[in-house]
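Below is a structure I'd like to ask you about.
All protein chains of the complex are present and in place, except for one that has been dropped.
Then we have subunit A:
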Amino acid sequence: MAEQLKMTGIKKIFPGVVALDDVDFRLLPGEIHALMGENGAGKSTLIKVLTGVYDIDGGEIELAGERVRFTGPLQAQQAGISTVYQEVNLCPNLSVAENIFIGREPRKFGRIQWSETRKRAQASLARLDLDIDVTAQLDSYSLAIQQMVAIARATDVGTTKVLILDEPTSSLDASEVEQLFTIMRRLKADGVAILFVSHFLDQVYEIADRMTVLRNGRLIGEYRTDELPQMQLVSKMIGKELEALEQIEEHAKDTTAVERGTPIVEARELGRDGAIAPFSLTIHAGEVVGLAGLLGSGRTELARLLFGADRPDRGELLIDGKPHTVKAPRDAMAEGIAFSSENRRTEGIIGELTVRENMILAMQAARGWTRPIPRRKQDELVEQYIKALQIRPADPERLVRDLSGGNQQKVLLARWLITEPRLLIIDEPTRGIDVGAKAEIQRLVAQLADGGMAVLFVSAELEEVLRLSHKIEVLRDRRLVEELENGADVDADRIMQTIASGATT
């Protein structure tokens, strides 16, 4: 079959970095092709080259047999390449219909035909089995719906030859993912070539026909999904054997090791109306407590209360057995509590500051502005953590927004580790980052707990929670429904059951 898209010998160089080095890539019509690689492997750069965001420094691109060279995203779009990015990049303050048709509204005599716009928006969403009010403002809908709208926008152009989905599932729950896959299969049947990027290996194996693996800007190979077992894929992506992952497995269920003295933090019927129903919870030194539950089940809300990011309406918070009012993050930090938010981009990193500045920020905030951390001390700390967490590129003066997602996450972790907290709350630290970085972060959490730090670990991935936690708190509908001591009898099914049915005891 003739390739829909063929890229040969693609080269892209940034000052000081070769982002893509002689990479070949092809897409067949009517296939779903996964682009695999760790963060920083060059996936995003390849996509940006393909969509005309970046110009190439070498190589050729052929679309449907014709040589093309895009100088801008619009050109690529007009040639039939549509993209849905990881972060929904629509306009949250416009209506759904406006978002779908922005820039190509149906017009008559230069006037936008609003009723036609709405009707067509409704129709294009109906193709995705989505029935929502298209006149409502986009941000009144959940992230998942916004993602669907983005896909509707991308595929509404009738001429779509290539559809690029960059991490479309990272904020979707299981049923929404299924819905998305149904749409993808439909588009595939129509002959669209789909490029799919996801860090969820299970999803890749469920939907993709073939895959291309990149590592450090180089092509590792192209494989049929059914011929490449998962473990082999992972080792191709990270370029080493999987001892790292296995070590964590071993660590896992060593739950009896924790001594239970006075808990560092104890919540008694702590709650906030509309966010999380009153809950009770204890966290001890050296203990990893996992929060499991679906998206929107109140995981994040619970974590935020403990950190003082939101104020509780009721209940008591005891720190070292003494009642405390935690009104603001600063109060929690003074007690040695750290919190890394799930929204890395908006609530975590400060993009225009450097890696160094981002790392020392929490410590500096705790010291106050009048007592700056001496520059030498800053450099020492930063160098130490760049090394320990293997942050790439290892340049403390690089702007943090130029780093890949996984490395940004590590910078955030470093920001909090520098403050030497007693309780580290991490919300979705592994979302949207690659297998290698994921394993590193999991190993780090296990190490920290061994060293006596308490960790509250929030994640949508049950495997991860099971692997790391001594104790698992299950949430459902903004309520803490059950506490499970992690042991041989606890597995993903058991937790799923609780999530599905509420408390089983």
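Keep in mind that, in the parts below, contacts are C-beta pairs under 8 Å (C-beta built on N, C-alpha and C of every residue); 3 or more make two chains touch, one makes a residue touch a chain; residues count from 1.
In this section, contacts and distances are computed from a predicted model.
J.: Which protein name, taken from UniProt, belongs to the chain you can't see among "RNA polymerase sigma-70 factor, ECF subfamily", "ABC transporter permease", "Cell shape-determining protein MreC" or "histidine kinase"?
T.: The missing chain's protein name, per its UniProt entry, is "ABC transporter permease".
J.: With the full complex in mind, choose from A:4, A:45, A:198 or A:486 the residue touching the hidden chain.
T.: A:45
J.: Consider the whole complex, including the chain that is not shown, and state which of A:102, A:231 or A:366 touches that chain.
T.: For the chain that is not drawn, the touching residue is A:366.
J.: Thinking of the whole complex, not just what is shown, which of A:339, A:385 or A:457 touches the missing chain?
T.: Only one of A:339, A:385 or A:457 touches the chain omitted from view, namely A:339.
J.: Specify the residue from the set A:17, A:136, A:231 or A:500 that touches the hidden chain.
T.: Considering all chains, including the one not shown, the answer is A:17.
J.: Can you say which of A:120, A:161, A:210 or A:415 touches the chain missing from this structure?
T.: From the options A:120, A:161, A:210 or A:415, the contact with the absent chain belongs to A:415.
J.: To test your reading of the contact rule: which positions on subunit A touch the chain that is missing from view?
T.: 14-15, 17, 19, 44-45, 48, 54, 307, 309, 328-330, 333, 339, 341, 346-353, 357, 361-362, 364-373, 399, 401-402, 404, 415
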